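One protein chain is absent from this view; the other protein chains keep their places.
All chains are identified by letter, namely A and B, in their written order; residue positions are counted from 1 within each chain.
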Amino acid sequence: MAPNDTAKATATWNGASADDFEVDAPSPGAVMRRRARRHLGLIIGGTVVLIAVICALFAPLIAPFDPYDQELTRKLINPIWGKGGTWTHPFGTDALGRDLLSRVIYGTQISLTIGVLAATLAGVIGSTLGMIGGYFGGRVDAVIMYLINCKLALPPLLVALSVVSVFGGSIPVLILVMAALFWDRYAVVTRAATQQIRSNDFVTAAEAVGCSKTRIILREVLPNILNQIIVIASLEMALAILVEAVLSFFGLGVQPPTPSWGLLVNEGRQYMFFKPYLITIPGLAIFFLVLSINMMGDGIRDITAPEGRN
Amino acid sequence: MEGNTPKNTSDHVLDVRNLNVRIKVPAGTLHAVTDVDFHVDRGETLCIVGESGCGKSITSLAVMGLLPRSATMTADKLTLEGRDLLSVTDRQFADLRGDRIGMIFQDPMTSLNPVYTIGNQMEEVYIRHGKGGRKEARERAIYLLEKVGITAAASRLGQYPHQLSGGLRQRVMIAMTLMCDPALVIADEPTTALDVTIQAQILNLLKELQDEFHMGLIFITHDLGVVARIADRVAVMYAGLVVETGNAEQVFSAPMHPYTQGLLECIPIPGKTVRGSQLGSIPGIVPALIGEQEGCLFRNRCSYAREACTDGEIDLETGGDQHGYRCVLTPEETVNHIKKAPNAAVAE
Partner (left out) sequence: MGYFLLRRLAISLLVAITVSVIGFSLLRLSGNLAESLAGEDASPAQIAETAKAYGLDRPFHIQYFDWVTKALQGDLGQSLFTKEPVIELITDRIGTTIQVACYSLLLSLIIALPLGVLAAMKQNTWIDRSALSIAVFGQAIPNFWFALILIWVFGVLLRWTPISGTDTWRHFILPTITLSTFAMPQFMRLTRTGMLDVLESDYIRTARAKGLSPAVVLWKHGLRNAILPVVSLAAVAFGFLLGGSFIVESIFALNGIGYLALESIQRQDFPVVQSIVVFISVVYIGLTLLSDLINAQLDPRIRLH
């Protein structure tokens, strides 16, 4: 008669007891769409990320100038809101006369490439380890927990700086280093989620009919934790973009004259007291992109959460 | 603690008239509890029976003043030992909770705070309500732990909840509820989370304690077997409404509402139900209670449903003998139907 009264009592207590009473509930997809339309953070974050992606893909079409073109006669022109600003260079020009707007637009390519690839690669590493640990348990799990603990003990930024200083700050090196350093959160979350799913009947059923373990992990476990992985991926992507900016700012990441945003801040630093836009603009670009990705990630988490809890 | 009977025995310990609870949810307003009337006397057990989501837990939380913030409650009358609970401040209500009215929850595994000792949590309520100092609280706690059948009570006080089994924890919860000798105890499915053998022990214990402390007991459950064991009176709830109420004898031997009949058909009776025969089940599902409801809410699951069931409000019919039910069928019609379903008419 009442198989799940605990859940009901909790739900009732939470004051959001509609689920128990509402039996003709809409499908999960419809619920998600309805929640998504009302989620302001998701809409704003998603829009900004979309703009950034468009900028990255169509940079040559959108950017008014070549980001590498130096024109010393036009150096340090103020942005449009400053004294002597022109619409030719809405964000002004840098010390070498390069158009800052164009450099910021091209910068999205670097940030997004590194962010997406590092987060994906780290996700593959971390989720694999996490699912294996969570699924097999016992000694396998102990080994994976130990790996996670070792990884957590290392100071990630310093290790990244050291490795990059040895291998040089090329984009592939940065991606690999960050993938190697940011897999732990995936592992922790997927491990816990897998442990939970493993005890479910459908996994037991799959085991009983003799499905291979790889197949169970890929076909039964992975689809059920994909939402959570996507949420972490967005957070890790934001983190990778920030770390790339840090490394480049300290001259150990992407090398000049590539228009990485971190590098732009670094280049503008010596002029910051009389030409502050040189650091505020690229800094705000980092801030808004990271903010939007995080808002998008939080939004995805909210709309896919089972109870719609925020 | 000898049973201290109230000054005026004709007064109910708890009297609830026309209780309504509405809860705001994203989809609209949930009519969780509608027009509920009941009362409990000293030494009496009222069982509120119903399926998940029928409003029985919300009703008890309303009586305790523990409704979530999204809920609003209205009632014509809500008195505890003659005191009007509708007009008390939050502070005054809190003074009554744990003192005059106590509650035992469903899951003993999570209802005790894991980071404090049993003793701490028991003594706390005694001291809070100004019954005495730490020393008296401790003595009272030991006395009650012994009462609920816990051995080595003094040494249990220093233990943490996770060191006790579920059954023991529920005994601790019961003892804790009795710390201030309340006039009314609400037990919300207190045995559901426990093993069957432990369930019986806890039920017997509650009965014994009731005899000794003479408190009113509201017992909330979905299990009619439990109801038959302990109820003096029964209120059957469905979709936020009390659909049938009466003393245990009346409800079990002559159920007047098709829903109650359906519930009774769902339980097997040892010696009567033939092995392998079909147990009853109620087809269909509980309607969503979002927005205003019309007519009988059971009609979509009721095999006797007719035109008259669809509109208006079905009143609680009472035949003057405290046996009430919300159904358009006349008693004669109902009796005829029951004859066709022999398994339904059963009294313990």
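Assume a contact is a pair of C-beta atoms (placed from the backbone, for glycine too) under 8 Å apart; a residue touches a chain by one contact, two chains touch by 3 or more.
Everything quoted here is computed from the prediction, not taken from an experiment.
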### Query
Out of B:T34, B:T79 or B:S111, which touches the unshown chain?
B:S111
### Query
Per the definition of touch given earlier, which of A:A179, A:A238 or A:I300 contacts the omitted chain?
A:A238
### Among A:V221, A:M237 or A:I286, residue touching the chain not depicted
A:I286
### Message
Among B:I23, B:C47, B:M73 or B:M103, which one touches the chain that has been omitted from the display?
### Response
B:M103
## Note on the structure
Where chain A meets the left-out chain, the residues are 10, 13-14, 146, 149-150, 152-159, 161-163, 165-167, 238, 242, 245-246, 249-252, 262, 265, 269, 272-273, 276, 279-280, 283, 286-288, 290-291, 294-295, 298, 310
### Query
If you put the missing chain back, which residues of chain B would it touch?
64, 66, 94-99, 102-103, 105, 107, 110-116, 124-125, 128-129, 160, 162-163, 173, 176
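Here, only the chains that are shown with their structure count from here on.
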### Inter-centroid spacing, chain B versus chain A (mean Cα positions, whole Å)
50
